[in-house]
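Heads up, one of the protein chains got dropped from this complex, but the rest are sitting where they should.
All chains are identified by letter, namely A, B and C, in their written order; residue positions are counted from 1 within each chain.
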Amino acid sequence: MEPTSTPPPAPTSPLIPLRSKFETVMPVRPDDIDMNQHVHNSRYFDYVLAARYDQMARCYRMPMETFLAHGFGWVVKTAHVQYKRALGLGDVMIVRTWIDAIVKDSVTVHFQILRQTNGKLCADGYFDYTMISLATGRGETIPGWIAEKYAV
Amino acid sequence: MEPTSTPPPAPTSPLIPLRSKFETVMPVRPDDIDMNQHVHNSRYFDYVLAARYDQMARCYRMPMETFLAHGFGWVVKTAHVQYKRALGLGDVMIVRTWIDAIVKDSVTVHFQILRQTNGKLCADGYFDYTMISLATGRGETIPGWIAEKYAV
Amino acid sequence: MEPTSTPPPAPTSPLIPLRSKFETVMPVRPDDIDMNQHVHNSRYFDYVLAARYDQMARCYRMPMETFLAHGFGWVVKTAHVQYKRALGLGDVMIVRTWIDAIVKDSVTVHFQILRQTNGKLCADGYFDYTMISLATGRGETIPGWIAEKYAV
Partner (left out) sequence: MEPTSTPPPAPTSPLIPLRSKFETVMPVRPDDIDMNQHVHNSRYFDYVLAARYDQMARCYRMPMETFLAHGFGWVVKTAHVQYKRALGLGDVMIVRTWIDAIVKDSVTVHFQILRQTNGKLCADGYFDYTMISLATGRGETIPGWIAEKYAV
C-alpha cells in the first residue's frame, strides 16, 4: 500500500471543522474475484478495513495496537456500501476515508473506492464504529485525547 | 443448509400484498472467524448471499441458473448491514430473507440473521439488487412472469 | 454439517492399529466459487479445517476448547492437497478425515473430499499438525491421555 493524502479542504465555517481525507493504494488480488469475474461484493468491506488500519497508523499516528494497549477496541455497528462500477482482475484502487462525526462512543467513517487508472468512483459508503472497553465489551465514551488525534 | 420457512403474515391491506419470509440454516465455518474471535464482518454478506441462492431455488422455484438461461443476472447496488450481536465459532444461524419492493429493474431484499440456539438477532439489513441483461450489462425491467414468482 | 461416520476397517495386523475415518457433510457456499466457476483452490483447506473442528468435538469427544483449556494448541506444519475433480456451485461434499501417525508432538491427518451425489473423489491429501504449548509457542510431546482420545 503506497501512502498518499489529500489536504483537508478549506473549512466553510469555523463551527464545522472539516477533517482530512486520507488515501491508501491497494491492488485487487486474484482471490478477490468471484464467479461474476468481478471483485466479490463483500471484499469491498475488507478493502476499507485494510485502508483504515494503514491510515490509523500512518495518518492518525495511532495504530490499532495503541488502542488495544489502552484497553480499547472498535466494533462495526453499521456498514453501508453503494456499488457504482465493478473492480476486476488486475485493477489497482485508491481507498479514501475520512471521519465526519464523533458522537459519544461512536465514529462515522466515510469512504470512496476509486479505480487508480482513471479516478472513477467504484464504490462509496460509510461505517459506524463504536469504541468499546475490551474489559467490559461495552461502548466507552471516546476520550478527548483520542478525539484530538482524529481531528486532523 | 436445512430448509425451513415461515408462512407469510396475514395481509393488513389488500393494497399492500405481503410477501413470505424464507429461512436457511447454516453453520459458521472456522475460516469465518477473524482476529477478534468473532465472525468477520464481511462474512455476513456472504451468509445472505448463500441464503438467497438456496431460497431462489427452493422457495421461489427459480434458481440463479434459470435467470442466467434467460440472459438475466443480478448485481448488488446497495448493501446495508446492522450488527447487533457477534456470531462465533461453533454457532449455527438462521438467515431469514424477504422481498419488500420490486420497482422497475430493482428488488429490495431484507434479511435478519439469528442465532439458532436462542433466536436472538445478530444482524439485519437489506440489499438492493438490479436485474441486468447479461448481453448489455444494463438494468432491465423485471418482466411480469418473474415478478409473479417473487409474489409468494 | 450433518454427522456420519464409517466404522474402522478390520485391522490387518495387531501391530498396526487402524483408526476410524470420520465424515462431515458440508455445502459449497457461493462465496467459495472463484473466477473459474469452481470452488477456489484454497477453500479446500478451509473445508478440511471445518471438518476437523466438527469431528474433534463430535467424534473424538475433545473439542478445540478442551485443548485450549489445557494450554495446548495446534499449528499446521505441512499441507498437501491433490485436486481430482472440481466442486462447483450447489455441490454438497463429504469431508472424510483420519489420523495415521502420532509421533512425539505431531499428528498426520489424512483427508478425502467426495461429491455427495455420486461419491466421486474431488480432492485428497494430508495435513501435518504440531501440538504446541500456548505458553511457549513450542512443540509439546502429545501426552498419553490425548493420544488415547485419538486412538478410536
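Methods note: a contact is a pair of C-beta atoms (placed from the backbone, for glycine too) under 8 Å apart; a residue touches a chain by one contact, two chains touch by 3 or more.
The model shown is predicted, which means the values in this text are computed figures rather than measured ones.
When the omitted chain is restored, the residue from C:25, C:81 or C:102 that touches it is C:81.
On the side of chain B, the interface with the absent chain consists of residues 30-31, 33-35, 37, 40, 42, 89, using the contact rule stated above. Against the chain not shown here, chain C presents residues 36, 41-43, 45-46, 49, 73, 75-83, 86. Residues 1, 27, 29-31, 46, 49-50, 53, 57, 64, 89-90 are the ones on chain A that touch the missing chain.
Keep in mind that, in the parts below, only the chains that are shown with their structure count from here on.
The centroid of the Cα atoms in chain A and the matching centroid in chain C are 37 Å apart. Each chain gets a centre from the mean of its Cα atoms; for chain A and chain B, those two points are 26 Å apart.
Shown for chain C are the residues in touch with two or more other chains, namely 30-31, 89.
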